[in-house]
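First the structure, which I've put down as structure tokens, then a few questions once you've had a look.
Only a single protein chain was left out; the remaining protein chains are all shown in position.
Let's look at chain A:
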């Protein structure tokens, strides 16, 4: 396959950026999108140019490091992470636009790399449980109802990639935060901090400069892990409940 890539190039956080065009040839349909970018970078290095910076780590779709907006879609046209997106989703001769996550809370570090530490600070505000450290506790010591376990697991799937923020027209982190709230607040292990967790995490989310939710549903459509939109309503319910309890 021969492709034309239009990639966002930005030297550093303060430099102005622009879209730059590159031709890549010899792309196999079985390559992942990141392998295609590796091919482009090898070519750029051989030509003595600066390779395109992009985030990646496990390349197995479970770490949440990769973060590209491909043709306007976070993680591209398939409902998966960029590393699990294959070139068979594109046709020979295509022009593909590659941009970084866009949100003021996720400033661009270089090219396609953005700083997602705002998510870490939301987690620090309440994405934990109070538990004695040491050996793993006896699994049957705390009974968890099956529906609660399923609900928690569905939300524990969130890998914190930030696609929800990238897809949201308001740059809102509601789906990410709601995944954490739903995951921990439904479990008995998470109940001691049930109220403070949701109040503190939502307050940190606002402080980080993420936008509000207008229920466009773009986040849940983009989420590679299928965190559902009703999770946001469930978090709102938890937040209002926590506010009433003071």
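What we mean here is this: contacts are C-beta pairs under 8 Å (C-beta built on N, C-alpha and C of every residue); 3 or more make two chains touch, one makes a residue touch a chain; residues count from 1.
In the analysis below, contacts and distances are computed from a predicted model.
Undergrad: What is the protein name, per UniProt, of the chain that does not appear here: "Thiosulfate oxidation carrier protein SoxY", "Sarcosine oxidase subunit delta", "Succinate dehydrogenase cytochrome b subunit" or "Na+/H+ antiporter subunit C"?
TA: The missing chain's protein name, per its UniProt entry, is "Succinate dehydrogenase cytochrome b subunit".
Undergrad: Among A:3, A:40, A:69 or A:223, which one is in touch with the chain left out?
TA: A:69
Undergrad: Which residues does chain A use to touch the chain missing from this display?
TA: 6, 8, 19, 69, 71-73, 97, 99, 102-105, 168-172, 196, 199, 202-203, 205-206, 209-218, 228, 230, 232-241, 243-244, 246
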